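Here it is: the structure, laid out below.
Let's look at subunit A:
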Amino acid sequence: MIAGVDFTPVWEQRGALLSGIGTMALISVVSFALSIVGGLILAGMRRSRSVPIRVAGFVLIQVMRGIALYVLLLWLFFGLAAAGGFQFNPVPAGILALSLLNSAYMAEVFRAGYDAVPPGQKEAALALGLSRWTWFRTVHLPQVVQVSLPAMGNVFVDIVKDTSVLSVVGVTELMRESQRWAQFYDLPFEFYTAAAAIYLAIVLVVTVAWRRLERYSRRHLVHAEATPPRRRLLFGFALPGTR
Partner candidate 1 sequence: MVPVAAFDTSVITDNLDPLLDGLLLTVEVAAAGFGIAVVLGLPLALAGASVSPLLRAPATAWIALARGIPLLVVIFWLYYAAAQQGLFSLGDFSAGALALGLTGSGYMAEIYRSALNAVPAGQREAAAAIGLSRSQAFRLVLVPQAARTALPPAMNLFVMLLKGATLVSVIGMADMFYVAKLVAVNEFKPFELYTAAAVLIIGVTLVAALAAGVAERWLSRGQR
Partner candidate 2 sequence: MPAGHDQDTAAGGPLLELRGVTKRFGDTTVLHPTDLQVRRGEVVCVIGPSGSGKSTLLRCVNFIAPPSDGVIVFDGEEYRPPTPHRLLPILGAREERRLTALRSEIGMVFQQFNVFPHLTARQNVALGLRKTRGLSRAQADERAQAELEKVGMGAKADAYPERLSGGQKQRVAIARALALDPKLMLFDEATSALDPELVAGILAIMRQLAQDGMTMLVVTHEMRFAMEVADRVIFMDHGRIVEQGPPAHFREPESERTRAFLSSILQEAV
């Protein structure tokens, strides 16, 4: 049974796996940044004074939340590309798909954060004679970001995990490399166990680092100590919504 486990090929292919991790990191970070931008745009649409824009924002968010990443990738790479007679470059197309879908989640995160800031803050700022833009920039946005940080961390972790799906369209990230070498050596147990461990480790590191960032963002709050203690559970924060 377990006796035949041999991890030396995994170690021999560490270069390939590392390059897969690099690709994953690059895609994750870029997609996360684009999701923030997309999320802000969608959240802004939801708060627009124009009804059609508001409705469009709502529909876009709902539809994107209903689309599985795998489905979107298949459609882009095997449906759309074939119909148009062209080929997608896997990395940018993967980033595009990840960013599109996660913009919708990010928009929901920002919306919740926006609602969580007490309206008295706006009244107070305007009463001080701040312009709307100054209020938004100096009073509102920092508070929204702070309230939204934990949920943004969830989206980031999900993006990191979801990069594995890009392997099906040929992005040579960690999962693709693992698959390739698992087949090459015919050692799926070793390579997929290693992949699982690496993903887990990366997610843990990201989670812990994000906690630090959250604490840093709260550093100026006198009651930072008084905020309810985080759950013992490592992944104890609330679900970001429909995933």
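Regarding candidate selection, all candidates are chains of the complex that A comes from, given by their letters.
Quick note on the criterion: contacts are C-beta pairs under 8 Å (C-beta built on N, C-alpha and C of every residue); 3 or more make two chains touch, one makes a residue touch a chain; residues count from 1.
In this text the structure is predicted, and so the values were computed from the model without any measurement.
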Q) Hey, among 1 or 2, which one's touching subunit A in this complex? A) 1
Q | Interfacial residue positions of subunit A with respect to candidate 1 in the complex | A | 1-2, 4-5, 62-63, 65-72, 74-75, 78-80, 82-84, 161-162, 164-165, 167-168, 175, 178-179, 182, 186-193, 195-196, 199-200, 203-204, 232-236, 238-239, 241-243
